[in-house]
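Entry: chain A
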Amino acid sequence: MTLKSFFIPVFALLLLLTSTLLIHQNNFYRENYKPFPFATVKKEPFYSFLASISGFRVLVADVLWMDTVQYVGNPVNAGENYKQLYTKARNLITLDPNFTYPYIAVSGILFFSMNEKDKAIELIKYGINNNPGYWQLSLYLAAYTYAKADNIRMVIHNIESAVKQEAHPPMLERILGSMYLKLSKKEPANNKFWTGKAVKLWLEMYEHPSEPENKKYAETHLREAGLLK
Partner candidate 1 sequence: MTAIEAQNLVKTYVSGHFWNRKKTTALCGINLKIKEKQVFGLLGLNGAGKTTFIKTLVGLVFPTSGKVSILGKAAGHTEIRKDIAYLPEMPYFPRYLTPEEILLFYARLYELPAGSRKEKVFAALNEVGLFEKKKVQLKEFSKGMLQRVGIAQLLLNDARVFFLDEPTYGLDPLSAKQMRDIILSLKKAGKTIFLNTHQMGEIKQICDRIGILNNGRLIDEVEVKKITGSLETYFIRKVLADGK
Partner candidate 2 sequence: MENKKLSKIFAVAQNVLNECVRHKILNILFIFALALIGGALLIEELSPGAQGRTLLNVGYANMELFGFLTLLLSLFIITFEEIEMRTVWLSLTKPVSRSSYFIGKFIGIVFVTLLTLAVMSLLVMSLSLLSKVGLNLSYLAVVYAMALGLIITISFTLAFITIATNLPTGLIFASLLFLLGHLTEHLKVIIANPETSVAAKLVLTFVYYTVPNFALFNLKDKIYMQESGIEPAYLLLITLYALVFCFIFLYIGIKAFEKKEL
């Protein structure tokens, strides 16, 4: 074995060790590379564990989201009050805590449709913990907190801000409409004002619907109000 053929592999191994240690000191690595939380999270479902270690974690989270959407869209599940929704959402956000849209959409369903207010708030808080820069979640937390305290004005204020964001869940517009109607009944003195806001919202939903269900919702209310023949 020549001196050269000895030093080359030794030098290469030293360089390898150095580069590995340097990577470990790097900020990006320290902030973003966290191993699968074996201690705190069950390995069920197994695919979550597998996805997390195989490098397709985020894609599997997308697939789980598609599964959740299909679950919510299936009328059969409405019959059992979407009892698996929360579990599905938790699996999904455990796998990808930075997938922000499910927090918004699922918490909205939990809070307003299923009356599972505490679970909705817990979900949003988990989202804020893992995405401190995504301020929109704080908006939703505020809305839920005020709604829980029956402070409908503050709920409306937060939902109006959320609806201005491009990527808001379409159902939020329907919830806002319902809030306007609720407040118009709660504050008879301001009935005209809040009803006017509701009508403006329905017209907008009818003319520029974010989804077909919103158009149907707006159409129904506009007909009831006698504004559509």
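Assorted remarks:
We take it that a residue touches a chain if its C-beta (ideal position, glycine included) is under 8 Å from a C-beta of that chain, and two chains touch if they have at least 3 such contacts; residues count from 1.
Inclusion criterion for the candidates: all candidates are chains of the complex that A comes from, given by their letters.
Every value quoted in this text rests on a predicted model; they were computed, and no experiment measured them.
Touch between chain A and the candidates 1 or 2 in this complex is found for 2 only.
Residue ranges on chain A touching candidate 2, taken from their complex, read 8-9, 12-13, 15-17, 19-20, 22-23, 26-29, 31-33, 35-36, 38, 53-59, 62, 65-66, 69-70, 96, 98-99, 101-102, 104-105, 133, 167, 169, 211.
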